[in-house]
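Have a look at this one before I ask anything.
Here we show just some of the chains, and they stay where they sit in the whole.
Letters A and B mark the chains in the order given here, with residues in each chain numbered from 1 onward.
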Amino acid sequence: MAGLIEARLEALDLELPEAKPPIGSYVPFVHTNGQLFISGQLPMKDGAMAIKGQLGGNVTLEDGQAAARLCAMNVLAQAKLALGDLDRITQLVRLSGFVCAAPDFGDHPKVINGASDLLADILGDKGRHTRIAVGCSSLPLNAAVEIDAIFAID
Amino acid sequence: MAGLIEARLEALDLELPEAKPPIGSYVPFVHTNGQLFISGQLPMKDGAMAIKGQLGGNVTLEDGQAAARLCAMNVLAQAKLALGDLDRITQLVRLSGFVCAAPDFGDHPKVINGASDLLADILGDKGRHTRIAVGCSSLPLNAAVEIDAIFAID
């Protein structure tokens, strides 16, 4: 029987993607001291980088938000793999949003809202999180966005 | 009756600003497992971005340090809102300092010292913290500095 959060995903017509293998010598999650750390997730879809490039350059705000949503779904996929049951999440504590961004770009918060809004929709009150949003000169595999997370776990 | 830390603020002739509302779909703080996470704070003052631009570009080191001090005061304002009493802080564990910086800039530590020195003055031994200081291609609303924090709470 699926849990409450997975029922919510279904109601929103969202499907958890496969958890992506790490693209380096690390692991996708570590569960310690009541906290679940998730490694930085990229806007990968169907095994490829879906949204590459620079906000304020060749990537539109809308595409940046779509990239942030893909990152968020990949974060959730790792949490599912780590926990088995997403209902074990008691709180999304923290999202770090890294945006590949031009020097004169200033809408990093709107980009990362793509992830924040989606996770709030899915997790409800448990999705109310702290956040940073900053601009990077470049990101792994030329991704437009990278997002990591810390969850509190029962 | 104000606590010890607020008495210290008064002795230093510092006034806590209003805690700023988030500029996106997140919350300013989450308190979990004895840790208080504060979202990234910007050099906002009186409802506006006070110090914009790039270190190593149009922003001087002195202005960058002033921006870091504003971020630090905004971090404290959030902690006050979260805790009611700043004396509940047992340790400032971590500051992350993000500096909008030109490619040849190297004085990120001096910029973030604006925040670190101020918080050490205010919090005393409890203000001795770990830190990163890194250069960003750009920051939200073209801020010159963004700073987040983790406190340990009794």
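FYI, a contact is a pair of C-beta atoms (placed from the backbone, for glycine too) under 8 Å apart; a residue touches a chain by one contact, two chains touch by 3 or more.
Since the model is a prediction, treat every value here as computed from it, not as a measurement.
**Q** Total copy count of the complex, if 2 are in place?
**A** 3
As a convention for this text, only the chains that are shown with their structure count from here on.
**Q** Between chain A and chain B, what is the gap in Å from one C-alpha centre to the other?
**A** The mean C-alpha positions of chain A and chain B differ by 25 Å.
**Q** If you look only at chain A, which of its residues touch chain B in the complex?
**A** 33-35, 56, 90-91, 93-95, 100-110, 112-113, 116-117, 120, 128-137, 150, 152
**Q** Give every residue of chain B touching chain A within the complex, in rising order.
**A** Residues in contact with chain A: 22-30, 32-33, 37-40, 54, 96, 98, 100, 103, 136-142, 146, 148.
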